[in-house]
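Only one protein chain is missing; all other protein chains are in place.
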Amino acid sequence: MYHHIKKLMFTVRVGTPDPRFGNMLLEQFGGANGELAAAMQYSIQGINCEDMACKDLLMDIGTEELSHLEVIGTLARMHLKPMKLNGDGAEQDPLIIIAGGGGVALHNSMGNPWTSDYLKITGELDVDLRSNIAAEARAKIVYERLIDFCDDPGSKEALQFLMTREITHMKAFTQALDSLGKAVISPANLIPGKGALSVGQIPPTPGIVSQYYNDSTGEGDQGEIDTTGPWNTGDDITVVESPALSGFQVMKASPKSGKTTLKK
Amino acid sequence: MYHHIKKLMFTVRVGTPDPRFGNMLLEQFGGANGELAAAMQYSIQGINCEDMACKDLLMDIGTEELSHLEVIGTLARMHLKPMKLNGDGAEQDPLIIIAGGGGVALHNSMGNPWTSDYLKITGELDVDLRSNIAAEARAKIVYERLIDFCDDPGSKEALQFLMTREITHMKAFTQALDSLGKAVISPANLIPGKGALSVGQIPPTPGIVSQYYNDSTGEGDQGEIDTTGPWNTGDDITVVESPALSGFQVMKASPKSGKTTLKK
Amino acid sequence: MYHHIKKLMFTVRVGTPDPRFGNMLLEQFGGANGELAAAMQYSIQGINCEDMACKDLLMDIGTEELSHLEVIGTLARMHLKPMKLNGDGAEQDPLIIIAGGGGVALHNSMGNPWTSDYLKITGELDVDLRSNIAAEARAKIVYERLIDFCDDPGSKEALQFLMTREITHMKAFTQALDSLGKAVISPANLIPGKGALSVGQIPPTPGIVSQYYNDSTGEGDQGEIDTTGPWNTGDDITVVESPALSGFQVMKASPKSGKTTLKK
Amino acid sequence: MYHHIKKLMFTVRVGTPDPRFGNMLLEQFGGANGELAAAMQYSIQGINCEDMACKDLLMDIGTEELSHLEVIGTLARMHLKPMKLNGDGAEQDPLIIIAGGGGVALHNSMGNPWTSDYLKITGELDVDLRSNIAAEARAKIVYERLIDFCDDPGSKEALQFLMTREITHMKAFTQALDSLGKAVISPANLIPGKGALSVGQIPPTPGIVSQYYNDSTGEGDQGEIDTTGPWNTGDDITVVESPALSGFQVMKASPKSGKTTLKK
Amino acid sequence: MYHHIKKLMFTVRVGTPDPRFGNMLLEQFGGANGELAAAMQYSIQGINCEDMACKDLLMDIGTEELSHLEVIGTLARMHLKPMKLNGDGAEQDPLIIIAGGGGVALHNSMGNPWTSDYLKITGELDVDLRSNIAAEARAKIVYERLIDFCDDPGSKEALQFLMTREITHMKAFTQALDSLGKAVISPANLIPGKGALSVGQIPPTPGIVSQYYNDSTGEGDQGEIDTTGPWNTGDDITVVESPALSGFQVMKASPKSGKTTLKK
Partner (left out) sequence: MYHHIKKLMFTVRVGTPDPRFGNMLLEQFGGANGELAAAMQYSIQGINCEDMACKDLLMDIGTEELSHLEVIGTLARMHLKPMKLNGDGAEQDPLIIIAGGGGVALHNSMGNPWTSDYLKITGELDVDLRSNIAAEARAKIVYERLIDFCDDPGSKEALQFLMTREITHMKAFTQALDSLGKAVISPANLIPGKGALSVGQIPPTPGIVSQYYNDSTGEGDQGEIDTTGPWNTGDDITVVESPALSGFQVMKASPKSGKTTLKK
């Protein structure tokens, strides 16, 4: 059950409203990485979750994101007010003024309706936590870009608050993943099928999992190169050069024997 | 520039075609976590990427996913063939038979059109890599579920191959994130704004980033509890109990001084 | 600010889970007239609302709908459980089991993603209240149909509770509209531009507003007739017979003089 | 069967074309509350309708809206002409000029494709009529806003005509609802389950239907208050204060006995 | 201006209603190649069209498609009736029964909402006519598949009528394209930039337009071959073998000189 208190989690103050910036803010209200997306992703994962500790975590943060939705919505509405009063910026986003009367609605900065296609909910707890860590990283960088475009000190403070909380949540989700034994990453522990590289019950096929396919080769006009990194070097990695061109084709992948049959 | 070779990356063999399973397979062809989503997410991140080593990695894997798209599409089509020949299963997915003539199309198992709303592309390399790690985890678990629903040995082998490659990619993206100094996670290094918890340039506000908001409390009828975990215990964490109810409200968040002003 | 309590607003009890019915229930979770649609429509209207009394009403009901979302989501998840455990009903909705691991997600009974295109938010208070009255009527009839398809007494009780609340809300929104002087309807008071037929500031053009265009004529094979009702009879109504065929065309509509110029 | 006459229902005259205003006009061509939405909502309700009198009404107005679609489309196209001729305003809406060659298409003012998710069709006549009354109110306010943004007298006249017709339709749908005994509203007749508050066959649960849940409390920084109105005062209403916080939970709702069981 | 007559263009008779087939029929009501798509594509092209003869053609056929929409909607509704009466087939398409009360709505056979993304409208008359010829071909084959799935003689007759009309329209659009000098095709007249291969004003670059890129090579497991046809043989065609692999890259394409600069 939910209860609403008529206080914003962060007191919003706007010096000079800027409808164009208000429009940009909608990216975090009804956009792909915005607060409704966060609130719904975590809360619905929470409804599905059968680990009671993580369920509590998901509901805590899911509920906090609802409070963030209210903060960003209020902030956007304050910036859009001149559009309502005198049509300032209306041509930029006619949807807001003509269809919405100058108020906020659940769309992004380009008027695209919010859709649950934005959400990543698999019902597999560790997978969902990884999706949440990535979601928080995305939300963090979007807030940073909004701050970079913002001149109003009061708005910047509110955005700084919201941005900070994303890092808080990123940490909490990482700790939850760690509590499942799937977060600790060190160059030494990157073993396919174990720890941070473990998902579900079925193990990856041993031979195939170690192959790196060099599917993009050559050099480009703007400095593109075919190069190496930790991902395609090292004793545990077999590089397959240009598999399409070399006639490489896998015929049988047996998870039990670990044998791979190739065909030329 | 792309070149296509008329060989599948994995030789597909289907014993007994099952149109209902063919329909399920579309989840990985035109679905939210499927192969087109993977191919497009990585390839477009690659076009935008200015780190030449990671660009190479993104194009390698993006191209491999195109080859996977071809494998899963061919596998689905083989399973759908009886629907084309005698209408078997047509009522289950009339879109396939009536609109598509029994062939595959870019929709998921419920006929929803593929949309780029599925993709997570931010133009911030480390953020994109985190999104990719999560995307691979999702694809892995979806393949596992398809294997669990599958009776045909040949189909299982193809799915096992594709599933295995997700783990390979998950490892490669983790190593790339590590090459940026943002992957190594240990209980000791979880410092907001540093390493694995660092995104962009603007640091989180010190005081606020350490607060855990206990926004969901009480006990539920099915065992829901208000509990603790590593995410809301420890010296570096301040738990704020039921912020909405306690009159908690942040008024000012200064990233420089690290001071937070609360109001009651 | 929001707070969540780990108690459902209505205690959910399911005797015999039925995944097919669980799938149907998603219509009220992530469907066009479901609880998220209600929660978002009223809460965002509330954020935009400048009448403090109605804002309170909108936030009260918007918050209650969030609690309903939790009830219906929990109920659907209990019915879907056998799909998760043994795949029962999986072919009916592969999206739930393959993509979602047997849990609920924000889509309707046919797997369509929830979209804010479902919402009706205009920023004009009396218009929004009329949209809300209609929304409650739609939700009521959908719950009634779900009850008619349901065999499980415990599920029926939960649905009866949720259905009842729609009538409560319908009454409250009607009273709010009445508090604006725009709800009271009697055959005597249906004057265009006044009371229940008043929207915004610009009055309708007197002559034109009284014309009824008989644009569909003749008799059909299944009893379709060209008939009369209160809407096209009475002293204050001018019926224009088959305007397209009679050469009727309006050339000038003057809101001040009330004169209409027609052209033949 | 339909027939088209090459006369507009309203003669469109544009003095000075304004592509930016032409773009705004698309809101009523291919937008959520526009003329195609109206035409389709009423005509399809008409196809489904089994009350022959109301079916006639729905087809009359549904057909008129098709004629309105033609008027608004022609008006928008005249305003967009300079974009076609010399690219004026093209950067504002590149979709129109690059994809559409300067003509109109079925999208709204922000380029969002028209979708039948905009429609409200339930197959329950009185519910559909309520949706139609609300739809006409929305269309009316959108036309009013377009008039407020418009400088061209000829365009204003056309919009005034179209706006006026929405009030005509609003009245007709209200009279139709009244003919079903569900429209007359007076403070005295607001009885849940009767007349204007009657939907479908299943009555609401007596005790529960009279409860008002005060789910949003406190005072906000911008004057938000927890207040009263006709909806939460009066002898027939039981106010439940902060149900989530007070441990309120409904366990059983019996439509027959009217008894509600609460649990603390 | 439109007028509606309460007669169907084709008298619909259904012997034994079949809700599953009714569901399939929705593909031509609210589906991608259905009657609303046809009606809207042609009518809106007509509104934009400045060639008065072709505008008349587009409005004639656009209006006829509205009459077809009414026929297919009525036919679908007759087949869906048992679902409304006794829930037969409801699990197959819960959207129809739960959300729509057993009536038709503007979605396809899988419940996807109709969207104007289905339409092809470019504002370039000959291009639009080509899109229309293709659209009619698609609609024809979809009707044929529906006939193949249909057991009811009366329904087959209605579908045969609608299918026949697609060929009529295909011919008319081809004749219209011919009246623009862009339809007549013979092996002799396939000259890029002329007649049937002429679009717009800018001519294609001579050298490049004659190159055929053999981008897919090799042999596949199911008989896929790298082969020849009229499209990559003949004196006027230069085949570029595996351009990506051969280092082929175009550096400059001059429409005036017809010279192409390649780079290795």
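Lettered A, B, C, D and E in written order, each chain numbered from 1.
Here is the rule we use: contacts are C-beta pairs under 8 Å (C-beta built on N, C-alpha and C of every residue); 3 or more make two chains touch, one makes a residue touch a chain.
Remember, predicted model here, so these are calculated numbers, not experimental data.
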Which displayed chains the hidden chain touches across the whole complex: A, B, D, E
Residue of D:Met110, D:Leu125, D:Met163 or D:Leu190 touching the missing chain in the full complex: D:Met110
Missing-partner contacts on chain A, residue numbers: 20, 23-24, 27, 31-33, 92, 108-112, 141-142, 145-146, 149, 215-222, 224-226, 242-245, 248-249
Chain E, residues in touch with the chain not shown (by the definition above): 3-5, 7-11, 32-33, 52-57, 59-64, 67, 115, 117-118, 120, 122, 124, 126-127, 130-131, 133-134, 137-138, 140-142, 144, 147, 157-158, 160-161, 163-168, 170-176, 178-179, 183-187, 190, 192-193, 196-197, 199-202, 204-205, 208-216, 223-232, 243-245, 247-255, 263
Contacts of chain B with the absent chain, listed as residue ranges: 1-9, 30, 36, 40, 44, 47-48, 59-60, 62-63, 66-67, 70, 73-74, 77, 84, 99-107, 113-117, 119, 121-124
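Criterion: only the chains that are shown with their structure count from here on.
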Copy pair chain A, chain D: interface residue numbering same or different (half cut): different
Which listed pair, A-D, B-C or A-C, duplicates the contacts of D-E in over half of its pairs: A-C
Pair of chains joined by more contacts [C-beta pairs], C-D or B-E: C-D
Taking each chain's C-alpha mean as its centre, the one farthest from chain D: B
CA centroid of chain A to CA centroid of chain E, Å: 38
Two or more partner chains touched - positions in chain E: 1-8, 74, 99, 101, 110-113, 245
In contact (per the touch rule at the top): chain pairs: A-B, A-C, A-D, B-C, B-E, C-D, C-E, D-E
